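Of the protein chains in this complex, one is absent; all others appear in place.
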Amino acid sequence: MLYTLCFILFAVGLFAVSTQKNIIKIIMGIEIMDLAVNLFLVMSGYRADGRTPILTREVSRPEWLAAAVDPFPQAMVLTSIVIGLGVLALLLVLALRLYGRYGTYDITKMRKLRG
Amino acid sequence: MSEIVRTVTRWIFAFIATYGVYLVAYGHLTPGGGFAGGVMLASGYVLLVLSRGAKEAEKSLGLRPAKALDSVGALLFLAIAVLGLVLGQGFFENFIQKSTPGEPLEILNAGIIPLCNIAIALKVMTSLFVVFVVMASVRFAGSGEELEYTSEEE
Amino acid sequence: MTSYLTFLLVFMIIAALAAVTMEDLLSAVISLGALGFAASIVFLMLKAPDVEIVKRIVEVLVLVLLVRATIRRDVETVSGTRDTFGMIAAAVLILLMSVFVIKVVGSLPEVGDSAMARNADAPSNHYLDKSLEETGAGNAVTGVLLDYRGYDTLGEATVLFAAVLGAVTLLRKRARRLPAGRAES
Partner (left out) sequence: MELFPLFVAVPLGVAFLAALVPKRAARVADVLGNLGSLALVALVVLFYGRTGAVHVGGWAPPVGIVLVLDPLSWFILATVSAVTLAVTIYSIRYMDRYTGRGKYYALFFLMVTGMMGVVATGDLFNLYVFLEIASIASYALVAFGCESEELEASFRYAVLGSVASCFILFGIALLYSVFGTVNMAHLAAKIAALGGVTGSTTLTAGLVFFLAGFGLKAALVPFHAWLPDAHPSAPAPISAMLSGVLIKAIGVYALARIVFNVIGLTTTTSYVLMAMGTLSMLFGVLLAVIQWDFKRLLAYHSISQIGYVVLAIGLGTPLGIMGGLFHLLNHALFKSLLFLNAGAVEYSTGTRDLQKMGGLRNRLPVTANTSMVASMSIAGIPPFNGFFSKLIIIVACIEAHQWLFAALAVVVSIVTLASFIKVQKYVFMGSLGEKWKSLREVPVFMCAAMVLLALACLATAALVVPPVRDAVLRPAADVLAAGAEKVGMVLGGVK
């Protein structure tokens, strides 16, 4: 059930990217898609009533091992979030420069390039 | 920005900075790590830029030193990786931990992990700071576009 | 637990739809912020504190960046959908997605049991088991990030370096020099 909600979020992002006219909305669509994939990854690593994968002195080792959540998707998501931030920064710089040149955020008005 | 905002940000920056350094230093023991600490410190500096404007924030961390620091951070991280290769144990080898395994759950016993944490935090902080100053200083006149961005003149 | 998660996820889908279809750009950006913070709460409930801290701060920075791009006197609101080509492409893609969702979601395991539990030889069991002795890091996530798969993090730092360098190059004042001496076109 939760995975379906992730796919729906991914589809909303995809819908935004492919139909919106406003550049900032397109960038937001990409942000939503990236977020949906990160959510799916962390969910695939979750263990029913699990514990954080951080071993501290309070908890005994065997009990922690039995309940600890999968650390590897969290590492993947950490990397993916920062990659998403990098891509967003670059896209926003392009959007700002395009706004400077065309005076609008409307992608259909920027038809300098023939199809 | 009004005077109140500027003084308040100066105080808050101190708390943010300590929290960021804590995240980096204890990255391998408690939640946090290079990324979290770096991003936290970056948000501290961004707060300064927003409250005091790009020109005045130059004093705390200028654009040019930030870019140099960024490349230095990246080179530091690459050096740690290649150092493993040079010491003959292979690329990205955790050579300190392998040779002198410290007593567990202490702060300075995770071999190259704290060093990598510091290099990553330095890099993330300066990168995000540079992006912010660059984007904050782009001015648009109504009609065309004149960039006040202080990049070096070609 | 899963009831809270479903509630938050439904809230996130509504926030996403609002962000996409709203007229005013600024309120769209704010609803995107709401989406991001709800996501960080979901990460917290899924027992991922590292990810939650980074996501929360990155969301703040994303919001500041996006507001920077939308706050301006002369930004006339532009919204509505693109020409027919965009609509057709969107329809095809969404159709592909829905067919896929119905087919696949049935066969996916329940959220509770993780891939690690089902595959005994999954590397994650090794990460949890041996991360303290082999890397000395109590926090298995940092152990994975910096020692077991440190090469990923090197790649990741380069991604950030490339993004920043790209942003700086695209915003330099003068990009081209006049062609020296060549025939003027």
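For reference, chains read A, B and C in written order, and residue numbers begin at 1 within each chain.
Following the convention adopted for this analysis, a contact is a pair of C-beta atoms (placed from the backbone, for glycine too) under 8 Å apart; a residue touches a chain by one contact, two chains touch by 3 or more.
Computed from a predicted model, the values in this text were never measured in an experiment.
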item	value
Shown chains that the omitted chain touches within the full complex	A, B, C
Sole contact to the chain not displayed, among C:22, C:38, C:58 or C:116	C:116
Touching residues (missing chain, whole complex) on subunit B	67-68, 70-71, 74-75, 78, 81-82, 84-85, 89-94, 98, 152-154
Residue numbers in subunit A that touch the chain omitted from display	10, 13-14, 17, 23, 26-27, 30, 33-34, 37, 40-41, 44, 72-73, 76, 79-80, 83, 86-87, 90-91, 94-95, 97-98, 101-102, 110, 112-113
Hidden partner interface residues of subunit C, rising order	96, 100, 103-104, 106-109, 115-116, 118-119, 121-124, 126-127, 147-152, 154-156, 158-159, 161-163, 165-170, 172, 174-177, 179-180, 182-185
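In this section, only the chains that are shown with their structure count from here on.
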item	value
Chain contact graph, described as a line, ring, star, complete graph or other shape	complete
Gap in Å, rounded to a whole number, between the CA centres of subunit B and subunit A	22
Multi-partner residues of subunit B (at least 2 other chains)	29-31, 33, 35, 39, 105, 124, 128, 131, 134-135, 138, 140, 147
Per-residue overlap in subunit A, given as positions that touch at least 2 other chains	52, 54-56, 78, 82, 85, 89, 92-93, 96-97, 99, 103
In the complex with subunit A, residue positions of subunit C that touch it	1-2, 5-6, 9-10, 12-13, 16-17, 19-20, 25, 28-29, 32, 35-36, 39, 42-43, 46-51, 54-55, 58, 61-62, 65-66, 68-70, 74-76, 78-83, 86-87, 89-90, 93-94, 97-98, 100-101, 105, 108, 111-117, 123-124, 127-129, 131-132, 138-141, 143-145, 149, 152-153, 156, 159-160, 162-164, 166-167, 170-171
In the complex, subunit C residues that touch subunit B	49-50, 52-54, 57-58, 60-61, 64-65, 68, 72, 74, 132-139, 141-143, 145-147, 150-151, 153-154, 157-158, 160-161, 163-164, 167-168, 171-174, 177
Subunit A residues within the subunit B interface of the complex	52, 54-57, 78, 82, 85, 89, 92-93, 96-97, 99-101, 103
